[in-house]
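Only a single protein chain was left out; the remaining protein chains are all shown in position.
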């Protein structure tokens, strides 16, 4: 079926052809910023954005995210990366990566029955607010097929039962083998350690509570029982600890005794979809560094 | 030392001489509102404010808070209460109470070394925003004496050590025997079950986290380790379960990786004092009903 | 084209067959609550929710919204209304209305080119969160036809030019003659006094600023120029004064110097759609009373 929608072609200045992003982490010591900016300057690059953070100023870790423009980036990038690896990166024992801003990450979105988070991503993608390539939607249910295909996006129904868990996962891993990031948009199946190992800090989940409160199942019912006056949602990278991975973003909304569990779910949906969309956008813009089960988000 | 400050005499309309507050809870059934308003009407009272809430509409509990004006309230109140007890309250198996709005609750504020919550209460009391009588401040340290006495409020230094816990508590209970409500304004000692039993739902504590996350000690350090993007504070009634009692009020503030533990404490202080002050004010205005470890706040 | 989506059939308890809503405003005086609840009680109705508000307690206006259950409401309602009109309403000089909670309001949504507010309404309608009947979408552009029709909702393209304004309006008024409420979901044409007169307090507009700041055109550019640190959106009833009608709901989001006008629009879209959706839902649930260019929202 021909798509009802096509992504908009927003040409924002921070995504143009010669824009690159560099993320670095290394042991803190004097001279890092000077060394990096000198390196880039020598290679004809102009730094247009820079955010840094030092964890524990008395000798801890240093993180920096730079955006720079380099004429003919496409052709120059490989040699720039080679030079950097052999000089500055080695000298400062850096972990680092450089990506082209114009390159869209390929995302696979996993969904079960609740569609609000998926819809938010689809519409943000369509409007150009989410600068990424939604390569596919994978679901253990068939319900969302028509909607997803109306966006011109492939839909894969992969049923999961306790007996077929392993085969289902194998099928999923095959589907996402060329994907950069997996987004669990209220996908209710547990992701296995095998799967997680293939996508370290590249699986983003939305948990429908304000972590670390109410981990696990039925968080809105848990919130209702505790009588909290504020509920929230949390987007995080998936690790082997259920709902325990590095938190990327959270947001909240006030509630009162008048809100029963159904109302909490209804209010919570709006928070969930906004929080997940922010997290996915920041991840797609290479704004997140992870360290010791926490994130540094340069936004 | 003569006080530097005296409480302001704000005569707000909802605290005048003939204003009363009635709180009722009973099993839900048809006719409650009609019965109560007819009763009050027959006794010459005019209902000026009414808030109700039915927990579980299919046969659950009914809660209502009314404010009414009754000419010559002072003289009429006793007989009105007697009549209500013998008629409507009995008929509907009500738990209820009626208080005079002009009557100020007597509060005892307990504090340790952190003074921000106490100061907020003192200044709100002085400005008339907190309509209550701060009868005394009790502390296990001597630090706040001068400040508290400059407000014209008695200060009692009751040191507490592991060996003297029992005697200290006995002294405290003696001091607060005529007090309506105890406010723990970052008071760091554990309140014993004996003490709690004397003040059921009448001890308000401020816990410096967004419950149920980070119960117990050093919640800001816990929050820092978890890498949350939002911190908060919670005011609750004290029960035997540490930080587990009914939540009265919560609020939050956004933080980022830039905020170390000291910064979290600094940001958190503002939330703590505002949240505690709100909770104490609502309690002083008889706006809170408690049921099944949760509160219904009519505000 | 057969719809991709059908509205869910959420049977929430506050919308069942025997539930009615009553809104009253009248000069404040003793006995109103008693009179109304006695009346309802005599007619066999059970009050399940009650919210009141007195503007200016020293002799001002009294407002109350009640929800009550009446067995066989459908058959009883007409006579109950007749009796109320002749007795209590007359005695207290009340303005009042009673509606059946199960009856869905018929809405017409007007849209121009920005689709986010419309989409939010469509998805909330589909999920059952918005309990109303979206009878049609009217637009001065053809762009949204496919999307709207995929929801099974009629789409009317009514172009508007300076020369054809009058005919266009005549056509619109004809289309909406059986509609309860008109929702302007980022509809960019000015509504004429004639149109407004047909729908007093029944046209809800979303203005993309935090009123009364930045009325009129290009509010995000205005906000950017003023260098505000917070932007917002406002839902209000349309009156003859542009962006001057009674405010129903507002919300805000923090921004910084990093956000240029395009970013402000992007951030603002999320606020606009949530604020409009809340306002429309409250209006559909008969939660809003208007007085002196302000709203009382019983929520």
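The chains carry the letters A, B and C, assigned in the order they are written, with residues numbered from 1 in each.
As a convention for this text, a residue touches a chain if its C-beta (ideal position, glycine included) is under 8 Å from a C-beta of that chain, and two chains touch if they have at least 3 such contacts.
Only a predicted model underlies this, so the values are computations on that prediction, with no experimental measurement involved.
*Asks:* If I consider the whole complex, including the chain that's not displayed, which of B:15, B:171 or B:270 touches that chain?
*Replies:* Spelled out, the listed residue whose C-beta touches the missing chain is B:270.
*Asks:* Which of these touches the unseen chain: B:91, B:146, B:167 or B:240?
*Replies:* With B:91, B:146, B:167 or B:240 as choices, the missing chain is touched by B:146.
*Asks:* What does the interface between chain A and the hidden chain look like in terms of residue numbers?
*Replies:* On the chain A side, contact with the omitted chain comes from 13-14, 30-34, 37-38, 40-41, 46-52, 54, 57-58, 69.
*Asks:* List every residue of chain B that touches the chain not included in the displayed model.
*Replies:* Touching the missing chain: residues 4-5, 12, 116, 119, 123, 127, 129, 146-147, 150, 262, 266, 270, 274.
*Asks:* Provide the residue numbers of chain C that touch the chain removed from this figure.
*Replies:* 53, 55, 210-214, 225-230, 232, 246-252, 256-258, 293-297
Quick note on the criterion: only the chains that are shown with their structure count from here on.
*Asks:* Interface overlap for chain B and chain C, more than half of numbers shared or less than half: same or different?
*Replies:* The interface is built from the same residue numbers on each side, given that over half of them are used by both copies.
*Asks:* Can you identify the chain nearest the overall CA centroid, using each chain's own CA centroid?
*Replies:* Located nearest the centre of all protein C-alpha atoms is chain C.
*Asks:* Two or more other chains touching the same residue: where does that happen in chain A?
*Replies:* Within chain A, no residue contacts more than one other chain.
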